[in-house]
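Only one protein chain is missing from this complex, and each of the others stays in its spot.
For clarity, chains are labelled A, B and C in written order, and residue numbers in each chain start from 1.
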Amino acid sequence: MLLREVEYARPSSVEEAIELLAGHEGARALAGGQTIVNVMKARAASPDVLVDLNRLEGLRSISVSGETLRIGAMATYTQIMASSEVEVSRPILAEVSAQIADVQVRNRGTIGGNICSNDPTNHLPPLLVALDGSMTVRGADGERSVSASDFFLGVYMTAVGEGELLTSVSVPAAANAADGFASVTVGRDGTCLANAAACLAGDVVRIALGCVDAVPVLLTPTSSDESSVRQAVQEADIDPPSDVHASSEYRRHLAEVCAVRAVDKASRRG
Amino acid sequence: MEPTASKAITVEVNGTVYERDVESRRLLVHFVRDDLDLTGSHVGCDTGNCGACSMIVDGQLVKTCMLLAVQADGAKIETVEGLAAGGELTNLQQSFSDHHALQCGYCTPGMLMSATALLRENPKPSPAEIRKGLQGNICRCTGYWNIIEAVTAASGQEVASNE
Amino acid sequence: MNVAGEKRFDAPRQTVWQVLNSPESMAKTMPGVDGFEVHDERHWTANVKVPLGLGGLRMKINFEKLEEREPEFARLSAKGEGVGAIMNMQTSFELEEAEGGTLMKWAADVSIAGPVGSMGQRVLQPIVNQQVGNVLRSLEQQVQEADG
Partner (left out) sequence: MSETIAPSEALVVEETQAPQRGFAGQNVPRKEDKRLVQGEGLFVDDIKRHGMGYAHYVRSPYAHANILSIDVSKAEALGGVYGTLLGEEVAALTDPFFQISSPPGAHVKDYALAVGKVRHVGEPVAVVVAETRELARDAADLVEVSYEPLPALTDARRALDTDAPQLHDETGGNLSWSGLYSWGDVDSAFAEADRVITIGELHFDRFNSTPLECDGALVEFNRGTGQWTIHTNNQFPGFAAIMMGPAMRTGLDKLRFVTQDIGGGFGNKITSHPQLVAMCLLARKLNRPINWTEWRTDFHLTMSHGNERWFLDTQVAVKADGTLLGFRTKAVDDAGAYLRYEPLGGVIWAQVTPGCYRWQHVELEFTQVMTNKAPVSPNRGYSRMQHLWFTERVIDIVAHELELDPVEVRKLNYIKADEMPYTTPNGCVYDSGDYSRMLDVALELIGYDSLDEKRKEAASRGRLLGFGIGSTLDSGTNNFGQSRLINPELQFSGNNEVASVKLDIFGEVVVTLGTTPQGQGHETTASMVVADILGVTPDDVNVRAGHDSYWNSHAGFSGTYASQFAVTGLGAVKGAADKLADEIKRLGSVILGCSTDDLELAEGHVRMKANPEAALPLMACGAIINANNAGLPEDLDVTLNARYVYRPPFEVPDVETKYGNLTLTYAAQVHAALVEVDPETGVYDVVDYAAVDDCGSRIHPQIIEGQVMGATAHALGAATYETFAYDDDGNLLTPNFYDYHVPHAMDMPPISMGYVESPSPFTALGTKGMGEGGGAGIHAVCAALQDALKERGRPLVHDSFNPYHRVWEMLADPEASRKLVSVETR
């Protein structure tokens, strides 16, 4: 409960935030804080400077422009669940956000924090990989866009470099997209033992597995029928970590089941 | 602005304004309990799971063990101490007692704040909605059903009673 | 947990050996080393900050060379402290001449002591794999530099 000493700044603009992040060694962005503050309580990983993004209202906006749904990195799960833009352009994001933890966490936790922490049990990394989303990352020398499949580098590691800031997440807008998400959790809405997101577009099938590796595992089976989905998972030859909640073997099995169930949900929606 | 290891902050808690210097690292729940001496809100875990520290900050239900006190600078905070204005119990508080929705009472302040936030957003929640609304609050005494009944009754709905 | 593998260098065995046995050049292969101290040729200490998205994982790592047979075999122990837990690693490598280059067979046994929970369990394995990858990549670089 008792954090190591840390410095705190609350910038009033994205530019200022990036200056702070770039200008201070060991500086980290503080989004919802629903992961990083707990890690700091354990005094495991510990930033020297926290750059609080919570007053950057601009980073909370959710908008649809043409073919793209753009969600500000600081949009909370609660916001995403309530957003009419999300509802009309990619409802799966609201559906999955509603399964994350509890009201209090959903009120504070953000889409940006979820994917930047990239805990292997998080819901959104596999979902965004399956939806072929892209992340906008801003640094001192401008903005760049990183596709979801390149964004996740490892546990707690992403393409957001030192002195950079994730500003928004974009996914293709498609109201009736055939998306599906399935998970097995410890208790209802608890920690995921395994999860999978699926997106069916024409004959393109994208499945992303969570909880089985440091980063989401993307599968693109040739068809959405059960046998080829199972085959794709088996051929991915994943080596999931073991922990007290599930053995590697059990996770491997659950990954296959979740993939099949996610695809099934997706096809029933499409 | 330059990062600092401590900061003078102003918060309004249950209508009273407090100004204090606080270390940047101090969690809001410790600030409220130890610095403001409002000990109604509790700490039951290290990991943001138990919800005993739940408060309503600027209208939003949050776990204050995952919020730094400095982040609450300028915020309006509601805690359990603010519910019964002038000692007059709210329907919800009375209902908790009527339905034996508390035993040791340690989770109760956080539970009450979560239920208060829920009823503001959803004045007539179904039992399933109440369970979803209280999912972030652990109670080790009651097994939850009496709490669900208490919230149902406080919202003026029929209770599937255990009596 | 155990990790092991092989790596081929396009450099003579002696060069690889020297790199592997020089604390300074090894330091360069480790992520986020911000302090280094050699006590004697068998003992040295590194202060590292493993860069993670959430903030540095600060560790003080004490190395001890347990065994060596120049130029083909060495075994070290590394003990990292400072994250509320203790990381213990025993690692060894064998060097063989392999057509014009050197083949390194390495193995490491990593364990964490302390109240790590599944966070430690679940996260340790991927982090170790990741860091091993980094080390091997920069090792190659060091060998090339040493090889001139």
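In this section, a contact is a pair of C-beta atoms (placed from the backbone, for glycine too) under 8 Å apart; a residue touches a chain by one contact, two chains touch by 3 or more.
Bear in mind that the values here come from a model prediction, so they are computed numbers and not experimental data.
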Chains in view touching the one left out: A, B, C
Hidden partner chain, touching residue among B:T64, B:N137 or B:S155: B:N137
Footprint left on subunit C by the chain that the document does not show: 84-86, 111-121
Where the missing chain touches subunit A, by residue: 1-5, 38, 43, 102, 184, 186-191, 193, 243-247, 250, 253-254, 257
Missing-chain contacts mapped onto subunit B: 23, 25-26, 30, 33-34, 37-47, 49-50, 52, 79-81, 83-84, 87, 89, 93, 96-98, 100, 102-109, 112, 126-128, 130-132, 134-148, 160-163
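FYI, only the chains that are shown with their structure count from here on.
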Set of chains whose contacts include both subunit C and subunit A: none
Farthest chain (mean CA position) relative to subunit C: B
Geometric centre: closest chain by C-alpha means: A
Computed distance of Cα centres, subunit C from subunit B, in Å: 48
Overlap residues in subunit B, where contacts from two or more other chains coincide: none
Subunit A residues counted as touching two or more neighbouring chains: 42
Residues of subunit C that touch subunit A when the two form their complex: 49, 51-58, 83-85, 117-119, 121-123, 125-127, 129-130
Contact footprint of subunit B on subunit A as seen in their complex: 1-12, 16, 20, 24, 27, 30, 33-34, 37-38, 41-42, 49-52, 54, 101-105, 107-108, 188-189
Subunit B residues touching subunit A - in the complex, by the definition given at the top: 1-5, 7, 23-27, 30, 43, 46-48, 51, 54, 60-63, 65-68, 70-71, 73, 114, 117-118, 132-133, 135-137
